[in-house]
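Input: a single structure, listed below in structure tokens.
Shown here: the complex without one of its protein chains, the others still in place.
Chain nomenclature is as follows: A and B, assigned in order of appearance, with residue numbering initiated at 1 for each chain independently.
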Amino acid sequence: MTATASFARSIIETSDQIFVLLKQWLVSFLPAAWQPAAGVVLCVAAIVGLFPALFALTTVLERKGLGRIQNRIGPNRVGPLGLLQPLADGIKSLTKEDIVPARADWAVHFLAPLVLVVAVFMGFAVVPMGRNLVLVDMDAGLLFYFAMGASTELAIFMAGWSSRNKYSLLGAMRAVAQMISYEVALLLSTVVVVMMAGSLSLTKIVAAQNQYTWGLPHWYIFTPWGLAGFLMYAIATTAETNRSPFDLPEGESELVAGYHTEYSGFKFALFFLGEYLAMFSVSGLGATLFLGGWSAPFSFLTWVPSWIWFFSKLMLSIFVFIWLRGTLPRLRQDQLMNFAWKFVLPMTLLNLLVAGLWRFMGEGWERWVLCTAILVVAYVVMGRMGMRREHFGPRSYRYAE
Amino acid sequence: MSLIFYLIAALTVAGGLAAVLLKNTVHCALALTVAFAGLALLFLNLDAQFAGFAQILVYIGAVAILVVFAILLTKGSETPQGGVFSRTWLVGLTAAAAVFAVLGWAVIASAPLLPKAATPATAATSAMVVTPAPAVPPAPAVTVEQIGRALAGRYVLPLEIVAVLLTAALIGAVIVAMHEKEEAK
Partner (left out) sequence: MMGQITPLAGYLLVAALVFSIGLAGALTRRNAILVLIGIELMLNAANLNLIAFWRYGPHPELLTGMIFAIFSIAVAAAEAAVGLGLVIQIHRHARTTDLDAINRMKG
């Protein structure tokens, strides 16, 4: 009996740590001096290989999902169920001519997609994708993540400016203005998690949520401030990744395609890749911060390998992204900015106060009632103020002329 | 001094030089971000993780973006027709060279007093030599928590003042840049 139990436990342990063990086994063929460096190279290669593969899968899922939402079938010609569509798309984009506009700034035009993709890939380094499955467990992991995320804005500006095309430039300026506005809300919405976990290290944040009461996990989303923070985080990241309904920077009906209008072939594919990688990256971070990262949703399911939970949460969030894209109409520029500065930002600031209140009220039901009440009242009041119909006059320019 | 230090230092100085020498203003701003990134790497090389990431977040994520926005709003993104240097450039260059000469002389002259590399040999010799230079301490393991405690404890007053300053700067920048229509005045 005990032998079977220990055997089962070792099976669970092995399947949970399979990637870590695989890495150790592969590295053990090398001389001892090379092992740490080889381990890092292997992990980087795994990340660089895995997420583009996920990207290929997601493009099919997105096109099929959008097709279903719009009462179409979606791609179904290449391979079984159209699953080989990304292969065809990839070959197409690789064999296309790489066009650089005659008056473009070729050096900046060349560097922009590279900077974007590298900066986005860097973010994955600190996200724990399973138990012990993190490239670098940094003490300031969250700060590193946001530092890398901030660098992508400059890449978008570089792309738009260097193309010497007014639609590209307009798209880039829209994108940068939008990303800066929502970045404030994004950072502030994650601060509540840092306040509660007491650490910027993402592994510690997951460890703080990996506890169970009555079989239910202590995920931060199951608290009033956590739920509010998660919703604000979801809104801010949707805007940050330029996804619909916040896809004004690439609004094809107004701006052709925004900052990547003048890109073709492989460089365009890099932008496309960067956008989806950013989506995976923010989904992974959101799962880590609010949905318990790699921890199981019920205590009796902890035997399922941790990385399966992480990637299920990630794919669930990708599904929501696709769903939103198929459902919501695009916002106007002024609505977008008003929403960021007059609704999301005040709510995140209020949420900080609520989180502090939660912390100092101690255990008990009072804090649940009070914190929920404050957030709901603020939501209703600010929502009503924002929904008021305003008088629209002729357009006036305040900062740019 | 390690090779990594020389590489990062070269990158930083090259970025800085390009930022002040290039003709096109947007290129200058992009070169400036290279210099910022180099300085952030130097901070990381000095075991100041938090300051290095804060440098990237604030300078590359915010200040560089502000600079390029300002360049585009002032129609400065085209290469200017005339010269890019001021009429009094010679005076400025002389002043800068003089400042560098003084700073460099000060560093070189005080080099024997500065901490040496932390090898046991130098520590032993410096103890015997007449002018003892303190050995380099091992890298202090600074956690973010320590920085947080220092900010909320010993340095809480400066923190509050910075908060007030940032709020004032935010309001001030908006008021300065805001443009009311003539009839609104």
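Just so it is clear, a contact is a pair of C-beta atoms (placed from the backbone, for glycine too) under 8 Å apart; a residue touches a chain by one contact, two chains touch by 3 or more.
Quantities reported herein were computed from a predicted structural model and do not represent experimental measurements.
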{"item": "Among the chains presented, those that the missing one touches", "value": "B"}
{"item": "Interface residues of chain B (partner: the chain not displayed)", "value": "1, 5, 9, 12-13, 16-17, 19-20, 25, 28-29, 32, 35-36, 39, 42-43, 46-48, 50-51, 54-55, 58-59, 62-63, 66-67, 69-71, 73-76, 80, 83-89, 91-93, 95-97, 99-100, 103-104, 107-108, 110-111, 114-117, 134, 136-137, 139-140, 142, 146-147, 150-151, 155, 158-159, 162, 165-166, 168-170, 172-174, 176-177, 179"}
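Here is the rule we go by: only the chains that are shown with their structure count from here on.
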{"item": "Chain A and chain B: spacing of chain centres that average the CA atoms, whole Å", "value": "30"}
{"item": "Residues on chain A engaged by chain B in the complex (per definition of touch)", "value": "108, 138-140, 143-144, 146-151, 153-154, 157-158, 161, 169, 173, 176, 180, 183, 198-201, 396-401"}
{"item": "Parts of chain B lying in touch with chain A, wherever the complex brings them together", "value": "26-27, 30, 33, 49-50, 53-54, 56-57, 60-62, 64-65, 68-69, 72-73, 77, 143-145, 177-179, 181"}
